[in-house]
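Coming up: subunit A.
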Amino acid sequence: DPAIVYDMGGKFDKSFNEAAYRGLQKWKKDTGKPVLEFEIANETQREQALRRLAERGANPIIAVGFSQAGAVEKVAKEFPKVGFTIIDMVVKHPNVQSVLFKEHEGSFLVGVIAALTSKTGKVGFIGGMDIPLIRKFQCGYEQGVKYANPKAEIFVNMVGTTGAAWSDPARGGELARSHFARGADVIFAAAGGTGLGIYQAAKDAKKFAIGVDSNQNYLQPGTMLTSMVKRVEVSVYDALQAHKPGLQILGLKEDGVDYALDQYNEKVIAPEVKKKADEAKADIIAGKIKVADFMADPTCKY
Partner candidate 1 sequence: MNDHAAHPTPAPPLAVRMAGIRKRFGPVLANDDVTLEVASGTVHALVGENGAGKSTLMSLLYGLHSPDAGTIEVFGKPAQLRSTHDAIAMGLGMVHQHFMLVDSLTALENVMLGAEPHALLARAERMVRPRLQTLMESTGLRVDLDARVGDLPVGDRQRLEILKVLFRGAKVLILDEPTAVLTPQEAQHLFGVLSALRSQGTTIILITHKLDEVMRLADRVTVMRGGRVVHECSIGDTSPAQLAESMVGRKVNIGRPVAQGAVPGEVVLEASGLKVVDAMGVTRLHGLDLALRAGQIVGVAGVSGNGQSELLEVLSGLRVPQAGSVRLAGETFAPTRWLTPRTARRLHLAHVPEDRHARAMVLDFAAWESGILGYEGLLCYSGGGFLRRRRMREDTRAMMERFDVRPRAPELASGNFSGGNQQKLVLARELGQAPRVLIVGQPTRGVDIGAIEFIHGQLRQMREAGCAILLVSSELDEILALADRVVVMNSGRITGERAVEACTEAELGLLMAHTEAPKAEALA
Partner candidate 2 sequence: MSAPALPRWADVVLLPLVNLAAALLIAGAVMALVGQDPREVLSLMAKGAFGTLRGFSYTLYYTTTFIFTGLAVAVAAHGGLFNIGAEGQATLGGLGAGLVALWLGAHLPAAVMLPVMVLAAAAFGAAWALIPAYLQAYRGSHIVITTIMFNFLAYTLLVYLLVNVLKAPGSMAVESAPFAPSASLPNAQEVFAWFGIEWPSSPLNLSFLLALVAAVLVYAYLWRTRAGYRLRTVGASAGAAEYAGIPPAHQILIAMGISGALAGLVGVNEIAGVNRRLLLDFVAGAGFTGIAVALMGRNHPVGILLASLLFGALFQGGAEVGFEMPQFTRDMVVTLQGFVILFSGAMAYVLAPYLSRLLHAIPAVAKRGAT
């Protein structure tokens, strides 16, 4: 039976890991098969977990999060018969499936939505920590904003430099307030658990916030403008269904990323905004719009 190893955030981080968790739950329900799970508590456990699970005959083993790459690489060598899946990172090995998402494309879309929804022409971005993944979100988001409103102003803040940066809603709320005070009326949060504080602050200030990874619209209905969803649950589900080694890159085209529209936010997204967003989406898929990828070009020129 298969196994999954979550990243530090834990399977209930309301965003990335939780998406994987949902995919797993769905698969469990559909197939009724058991699945082994483990939450990392420290760096060493990554490798320990993968190895332990492999030894217990788990197959495939899904490692959620780029930080697991090193461990996967090592353990995959030791267990060539076991299939591994790593999400958000590439590990080149015959028995490893690597899943990447084009977060920049999804971020572009929510950027467009943010810019079009903003009345002040000022929008915010709050990232958990200043690391490449977050810059990738930021880069795509900025492009989207500028695409929809070249004169738009964007405030950027990173929460912190320690692990606590991903679980400090109080500070998140404070950062959000400072953006609002500067006139921003939409904030895109890519900060894990810290986001909850940001969404709350948006609600208190009657401004908009944009969720990340999972569809977080339900958290604060009415002030959650939308969420940049990363369909981790889908890829986890597929991986559990049929593990196929090799590289998968999921973007808008593959429906790997998207902006979320559901009963919680259909009222807050204006029809013309939705129209523009969908056009942009079509253009990106059609290749008419090229969204710069921070990973390809760290300067994020566009």
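Assorted remarks:
Here is the rule we go by: a contact is a pair of C-beta atoms (placed from the backbone, for glycine too) under 8 Å apart; a residue touches a chain by one contact, two chains touch by 3 or more; residues count from 1.
Candidates were picked such that all candidates are chains of the complex that A comes from, given by their letters.
Predicted model, so just to flag it, every value in this text is computed and none were measured.
The contact partner of subunit A in this complex, picked from the candidates 1 or 2, is 2. Those residues of subunit A that touch candidate 2 in the complex are listed here as 8, 10, 36-45, 47-49, 51-53, 56, 66-67, 69-70, 78, 88-89, 129-133, 136, 161-163, 295-296, 298.
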